[in-house]
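What follows is a single structure, and I will ask about it in a moment.
With one protein chain removed, the remaining protein chains of the complex are shown where they sit.
Now for chain A:
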Amino acid sequence: MGLSDTDLRAIWLTLRLATTVTLLLLLIGTPVAWWLARTRSRWKGPVGAVVALPLVLPPTVIGFYLLLAMGPQGVVGHLTQWLGLGLLPFTFWGLVVASVFYSMPFVVQPIQNAFEAIGQRPWEVAATLRAGPIDRFFSVMLPLARPGFITAAILGFAHTVGEFGVVLMIGGNIPDKTRVVSVQIYDHVEALEYAQAHWLAGSMVIFSFLVLLALYTFSPSPPKVTT
């Protein structure tokens, strides 16, 4: 007994997905968090609400609408077909797009909190020392916000690993492409392969515990997990 070959491939795929999504989210989420932390625009409320939507919506709602949006009649589907990319559901990149949306609040919110906690002052002081905005951002704000980034990366990664409903709805359960660990566990349970389900599910419990343990041990201010 133990983890089978298909289990290991599902684990590998899941890690690849979570890494890709985390890197993309740090790239996309940082400017969003920066803007949310500093803006006085009346759009702050609506944008913040859109970012937080996945915290509230059941994954089946997100998965269902993504399936429609990315399908041949959907807005995203029209766009990807026009770009010559084909349709996104049932592909690795379809899962990436869905996960980026789904894990967005887990990355944006810690970074936004970090920026807000730093406040305006270091930014202004650096300005009086004639640092340009880009220099100020990379040499002052980014290092100060580091704990927020670490929390964001860990939560974004862990949340993508733990995703189930969305990947079930748009994945299509294709080995090596969309069959991630959570779906594989569901498969085992449905097929009454309880021993295999235990191996994989148990590994998942241990993994999640270690991630959170790391977060609570090394993070100066443990994140408030909202879901």
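Observations on the structure shown:
Heads up, the rule we're going with is that contacts are C-beta pairs under 8 Å (C-beta built on N, C-alpha and C of every residue); 3 or more make two chains touch, one makes a residue touch a chain; residues count from 1.
The rule is simple: contacts and distances are computed from a predicted model.
The UniProt record for the undisplayed chain lists the protein name "Molybdate ABC transporter substrate-binding protein", from the options "M48 family metallopeptidase", "CRISPR-associated endonuclease Cas1", "Fe-S oxidoreductase" or "Molybdate ABC transporter substrate-binding protein".
Touching the chain that is not shown, out of A:90, A:137 or A:207: A:90 (per the contact rule at the top). Set against the missing chain, the residues A:46, A:72, A:122 or A:202 yield one that touches it, A:72. The set of chain A residues touching the chain not shown comprises 67-68, 70-73, 86-87, 89-90, 168-169, 172-174, 183, 186-187, 189-192.
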